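Single-structure report; data block below.
The block that comes next holds chain A.
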Amino acid sequence: MIALAGVTKDYGGVHAVKDLSLELPDQTVLGLIGPNGAGKTTVLNLMTGLATPTSGTIALDERRIDHLKPHAIAALGIARTYQTSRLFPQMSALENVVVGMHLHADDSLLGQLTGWPPTLARAQRLRTQARELLGELGLSERADALARNLAPGEQRRVEIARAIAMQPRALLLDEPAAGLNPVETDRLRAEILKLARERNISVLLIEHDMSFVMAACERIAVLNFGEKIAEGTPDQVRADPRVIEAYLGVEGVA
Partner candidate 1 sequence: MNAIPAGVTLLDVRGLHAGYGRSDVLHGIDVRIEQGRIASIIGANGAGKTTTLLAISGLLPVRAGSIEFSGARIDGRTAHAIVSSGVTQVPEGRLILSQMSVRENLELGAWTRHGRAAVDDDIEAMFARFPILRERAALAAGSLSGGEQQMLAIARGLMARPKLLLLDEPSLGLAPKLVAQIFGIIESLREEGQSILLVEQNARQALAISDYAYVMERGSVVREGPAGEVARDPAVISAYLG
Partner candidate 2 sequence: MRSSIRALFAFFVAAFFAFGSLPAIAASGDATVGAVFDISGAAGSYGDGQKNGLQLGEDYVNKNGRVHLSFDIEDAATQKAQAVNLFQTFTTGGKVVAIVGPTLSSEAFATDPIAVSAGMPVLGISNTANGVTALGPCVFRNSLTEAAVVPHALKAVIDRYHVNTAAIIYGNDDAFTKTDYDVAKAALDADHIKIVSTQTFSKGDVDFQAQLTSIKAANPDLLFVGALAVEAGHIVADAHTLGIKSHVVGGNGLNSPQVYSLSGGAADGVVVGAAWAIGAQNPGNIDFVEKYRVRFLKDPDQFAAQAFAAAQIMENVLTAAKSLTPKDVCDSMKSMKPVNTVLGAFSFTSNRDASGDGVVLVVKNGRFIGF
């Protein structure tokens, strides 16, 4: 579905990403791992329009998206979360999710300005849907809390709910399990996989927690210094000597 071909991104002469080719097929969970500073987040930024490739192409179903603005890429169905929460802090969890429905919200401006009852009913329906979505992520009770008052783990899940609310085809997750303990991590992994399966969403995730990555991903790509050094199934990657050397360390994965 999404294909990066020969993508390079320079920042002041330094290659953050170098000649990277990567594919995220339909209905796949793909892991992207690598040491800090390997360019993983840059890849996500390139795919969502926050950065523009120095060379190479990024395509969604053969359509070039590498020079589109972020909002236009989002409109094509690519959603993401961020390493540190980017919830709207002054809104409630529910309102955050309702904003996530922006592209599909059907309450017209004129109807809202005039208070036209069918429009108000549609707006109410959006809120109901948002509440249900939060419920699926176990956040029913926190729906009306201001986002900035949520615990970090809750913020992470609201962010995922907000991304899902976009009805995306692809979901890019930047370290969803960072700061979570193993139990929380397991639960989050289950929730993500369930949502993705039910809604036919492909997932690309960056993660340091190897147990998470190994359990969640069908395929894993490994970056080092902006270059892809390996790609394959979890078992292939785990055994790859280059990956062990650059990333996992001699002791391997616990």
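The rule is simple: a contact is a pair of C-beta atoms (placed from the backbone, for glycine too) under 8 Å apart; a residue touches a chain by one contact, two chains touch by 3 or more; residues count from 1.
Keep in mind how these were chosen: all candidates are chains of the complex that A comes from, given by their letters.
None of these values were measured; they are calculated from a predicted model.
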Exercise for the section: Could you work out which candidate touches chain A in the complex, given the options 1 or 2? Expected result: 1
Practice task
Can you check the complex and tell me which residues of chain A touch candidate 1?
Solution key: 34-37, 83, 149, 151-154, 175, 178-186, 208, 210-211, 246-249, 251, 253-254
